[in-house]
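After the structure tokens below, expect a handful of questions from me.
In this view, the complex is presented without one of its protein chains, the others remaining in place.
== chain A ==
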């Protein structure tokens, strides 16, 4: 990938993690309600075990994998990443997980695969938010294959050294630190490799506001607010704002993925 010298530790330099209670009590997970406090309040009833992931499409070893089987043999690492929501707030989260690339390698990428599509669990009896048609359930996200294989891209199974709380997307979620948070899909039950760009939930819902790429970009505003700066969650009432960094501070690592692309067009 031409990333000699890259190390996750370097990505974490100078980052102070957001307090754990903030990370686990301030969530956007509309399957459990639209208020930030709703997921922590309502996600406790989610059945996390057994959990399986259906891997299909252009893969060499498709099938329904028990979560443990999908992760067996892989080393869970800690990655301290910036997290930037499209709503212009930010956190720093110490995740635990495995590189998505390692999982993709395990299931085998078949010829012709160019994208990876993900789907969240659809289980209205345990996910009260799915009772209302505010989004086209199940939640869907996707990445270009090279983005999915990038060493920064993580399949997270924990945070702060513990299992993922359900409100943070247990038991398995995506973390793509240079993209707006909505790309980092939670509670994944399906991974499909495709030749064509897969439909993604927010992009379908409001294409003018949420692009497929959704790379953090202070120069491209959301139609209703600026993306030039962000509130730091956990910094208190008088915390003010900090400048948002291109690619959320991971420009060195990922800008090459988008060489020659118009990032205003492909927001």
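The criterion applied here is as follows: a residue touches a chain if its C-beta (ideal position, glycine included) is under 8 Å from a C-beta of that chain, and two chains touch if they have at least 3 such contacts; residues count from 1.
Please note the rule applied: contacts and distances are computed from a predicted model.
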Undisplayed chain, where the name is taken from the UniProt record, one of "Transport permease protein", "Imidazolonepropionase", "Protein-methionine-sulfoxide reductase heme-binding subunit MsrQ" or "YeeE/YedE family protein": "Protein-methionine-sulfoxide reductase heme-binding subunit MsrQ"
Option from A:73, A:236 or A:260 whose C-beta touches the chain left out: A:236
Residue among A:48, A:135, A:245 or A:263 touching the omitted chain: A:135
Chain A residues touching the omitted chain (full complex): 18-19, 21-22, 25-26, 30, 34, 36-37, 87, 89, 132, 134-135, 205, 221, 223-226, 228-229, 231, 233-234, 236-241
